[in-house]
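Beneath this line is the structure, given in structure tokens, with notes to follow.
Shown here: the complex without one of its protein chains, the others still in place.
After this line comes chain A, so read on.
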Amino acid sequence: MTSESERAREEFFSEAQEIVEGLGRDLLALDEAQKAGHVDPDLINDVFRAVHTLKGLAGLFGATRMSSLSHKLEELLDDLRLGKVNVTAPVLDLLFLSVQLYGKLLQAEKEGRDQPMPELEKLLTQLDRGAGAGGTAGNGGHIIDPNLLAVLTEFEEHKLKTNIAQGNTLYRLKIRFQLATIDQGLDELKATAKPHGDIITYLPANDGDDLDSITLEILMGSRASATTLRNALHHLGVEVEELPRQGGGPVPAPAPAPAPVQTHHIPTPTPSPPPVAPSHAPSAMPPLGHTPLDMTAPHPFPAPRLDAGASIPPKAQELGTIKSVAQTVRVDIQKLDVLMNIVGELSIVRTELERLLEKMRDAHTNRELRINLHRLQRDFERNVISLRRGILEVRMVPLGQVFDKLARVARQISREAGKQVNLVITGAETEVDKLIVEELSDPLMHMMRNAIDHGIEEREIREAVSKPAVGTIALNAFQKGNHVVIEIEDDGKGIDTERLLEKAIRMGVVQADEARTMSRREVLNLIFVPGLSTKAAVSEISGRGVGMDVVKTNISKLGGVIDVQSEPGIGTKFTVTLPITLAIISALIVKVSDQQFAIPLANVQEAVWLDAEAVRVIDGREAVTLRGSTLQLCYLARLFGLSDTPDTVGTGPFGSGFDASPMSPMSHAPGVPPRGSLRSESIRQDYAAAAFPYRPASGSSPSARTALAPRQKRRFIVVTAVGTRRLGLVVDSLVGEQDVVIKGLGPSLKNVAGFAGATQLADQRIALVLDAPALVEEMFAHADRARMHGGTHGF
């Protein structure tokens, strides 16, 4: 039972989370609209609805703080909706603040914490005050026909009043829709009419008794003249009639002919397909607004619209949410992992089947049977593959989720920093693995902060160098092969490389003489070194103790790389390249001392034959020259403390012969060399003096292999590249390429560096997946230091 209520709770959290995210989006749109000077009442209504749903949810789950926040917000929003309070920047600030607080409250609720939240109290009192502070909108004192008022909801009435107050002319549009295409028709009409004015209400008209069509009368307020409107809407077959001012006469005629006649019009109440995006159809009364077919049901049409705050029929809202739930299913990502595990098992069954088939072929069994089985096996294989693809697709979410968050942050920061920033987002629909999206938001957030805080200059400075006063930050995402690229680009002042270098020298990261020979690119990359932040005075916004080094680490944990470009006075661009999914990767399977390892192909540049003669020892580390540049080597067997003689039997992991053999596999454990030992004399001799026949480093022709003395070990260099750094991993043999499902190692192994996880290979054996970025980092952390003191080796 508990599990059921827990599940319900989880549902609550994910649903609330979703609503809060949507709320943030709507607020951003509202913010835009407010800046543009024209606030779309539909938008406010969307926000109101979201908060209302949240209130209901919170009440249901006893999240009292959330529901009291929702309640207060609802009051404010209702006032906004009804025009009692104007949408202003301070009001929007309050709303944005509440979105933030919702996030915090949800988190606290989830963790079962109940600590006091002073900011909530503060917001609540602000909301109390804010409700009265916005300044009220006048309604112009127009006399409106009571007949008309009787049919309108309060919200519609407000819209009507606003239109009158703005001096807009009221029009009655008449249009006939075919029932089959009414949804498209209405959408088209709305889209066409929108630029010209505000649709106040839709009312069904009673004329003719055509069973296949329906005529709607639409009340609309517009600044445009009747002729303009007529021309604009002419192609849709709309009749436009101007209504006299001052409420003279029978404004919208259809009032006397409500529901019953409609029933006649639509004999079979075939439910119209729900509108694709609810935000497109946001009238206060959804049944009226976008699904006129619903009017077949006897509606409480002219009746309930009396007291404030209850002008949205709760029923209709519930219907709205049920619809959205029915079309999407929220799934815990762990459940997908379980499914992925099963697919993994199925793949193993598949290989087993293949093996059996192979055996049957050798055994000369019934040919027909064999062919049938073969066909079956192929079908099975195909289905397993599409199942796997399907699961992967489910894990994909659009980057828009993070981008929305970023846009909110950008708005907040730019206000705090007193800078005007225009955020341009492209490619928000680009899809990435859910887990990546989750992990991405912090690094991106930090970069966004940097861009606004350090990148974009103060307004005066911008104007002084004749840049547009409003800074621009472009957030682009696009897919590139198996990767997704995200760019954050600002048109600010660029990174001050001189200051960066100066600081790096002062901190001892770079030697002064070395600094002279460093390329601009190298200097820029210093920004990823811990502790190097260009701004002398740490500002309140970026000074949170997180540097670009942390950003880089987080990105590389996701298997991604980050790069920076910057031009002084023009701007800075950070480019993040990420794999699309973490669940499945292509990997190169290699063998080291009889143990198999997987190296993500994303990190592999090439694999070449190792020529031990070509190995040079420079300052204690081995390197070869490959394609004209130096490649540092890392002997995996040595790094992992595995036996260096792969040919000897019995050093392998617990194999099939496990029961009989003594406990050898753990004998390697103490052999992990400390970092410093790489420079030790004995190792240098071991490898430098090893008697391998001479061969160029890149040579791996078959003839070269056959020339080997039989006892000699054949080894390979797998060239891994992370960013601009390359490292040659020396392995005993290459097994092949394979798509593997990476599974994380348990918490008990979290301190073991160098592995990104493990994967089950087709033969049931487990191979550890190398964490190439970490290995490169590890080897180079050392190398960097060596390089700085070196330079005498003439490389």
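Following the convention adopted for this analysis, contacts are C-beta pairs under 8 Å (C-beta built on N, C-alpha and C of every residue); 3 or more make two chains touch, one makes a residue touch a chain; residues count from 1.
Just so it is clear, contacts and distances are computed from a predicted model.
Student: Leaving aside the chains you can see, what is the UniProt protein name of the one that's missing? Options: "Tryptophan synthase alpha chain", "GntR family transcriptional regulator", "Purine-binding chemotaxis protein CheW" or "Mov34/MPN/PAD-1 family protein".
Tutor: "Purine-binding chemotaxis protein CheW"
Student: Which listed residue, A:345, A:379, A:429 or A:739, touches the chain dropped from view?
Tutor: Considering all chains, including the one not shown, the answer is A:345.
Student: Given that one chain is not shown, which residue among A:194, A:378, A:627 or A:765 touches it?
Tutor: The missing chain is touched by A:765.
Student: For the full complex, which residue in A:60, A:469, A:752 or A:781 touches the chain that was left out?
Tutor: Answer from the full complex: A:752 touches the omitted chain.
Student: List every residue of chain A that touches the chain not included in the displayed model.
Tutor: 341-342, 344-345, 595, 639-642, 653-656, 658-659, 661-663, 665-666, 668-670, 672, 743-749, 752-755, 757-758, 760, 764-768
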